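Shown here: the complex without one of its protein chains, the others still in place.
Now for subunit A:
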Amino acid sequence: MALVRVISSDGAAFLVSQRLAKRSGKLKTEIETFRKSSDNSEAQPEIRIVTIRAEILRLVLQWLQQHQNDPVLPANQNEQDGRGDAEMGQSQWDRDFLAPMDLGIVMELILAANHLEVKGLLDITCKLVESKITGRTVDEIRTAFKLKSDFKGNEEEQTRLENRWCVEN
């Protein structure tokens, strides 16, 4: 079985099958580029992902492994409305996978899924974050995301003024 070494930003290496890695658009391109530039057809590709740390990379690979037999979604599918995929594609496993995660981790996963071009994972993570925002009050959002207001002076009041003016016009 052909393997590829995927290395996180903090130096952790994951040895995964090329078949699995190629479920990520980014890794697929990297493997193909390596093949073209390498003289040795037997050499094992090594891909360094400088923007994703080990904990997040492990989660992405774990999700890919679970979904390795799903049809690959085109990266640009439903660009304007990714919600359809998420609603169709979210399984009980996905829900269990995301349930224990802090929203900060989920946001890191969104960026990782986007960088690695894993459309299905991008869909379910974005949908999860969206569900914590839409229809919530500002205080509820702050609680969900463990945020505190960092507005200075009358900035919050000015923002409310701007918002009101947006809606009026």
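In the analysis below, a residue touches a chain if its C-beta (ideal position, glycine included) is under 8 Å from a C-beta of that chain, and two chains touch if they have at least 3 such contacts; residues count from 1.
Here is the rule we go by: contacts and distances are computed from a predicted model.
**Student:** Just go with whichever of "F-box domain-containing protein", "TBC1 domain family member 5", "Proteasome subunit beta" or "Nuclear pore complex protein Nup85" UniProt uses as the name of the absent chain.
**Tutor:** The UniProt record for the chain left out of view names it "F-box domain-containing protein".
**Student:** For the chain that got dropped from the picture, name the residues of subunit A it touches.
**Tutor:** Counting only subunit A, the missing chain is touched by 9-10, 19, 22, 28, 32, 35, 39-42, 50-55, 78-84, 86, 102-105, 107-108, 110-111, 114, 122, 126-127, 129-130, 133-138, 141-142, 145-152, 154-156, 158-163, 165-169.
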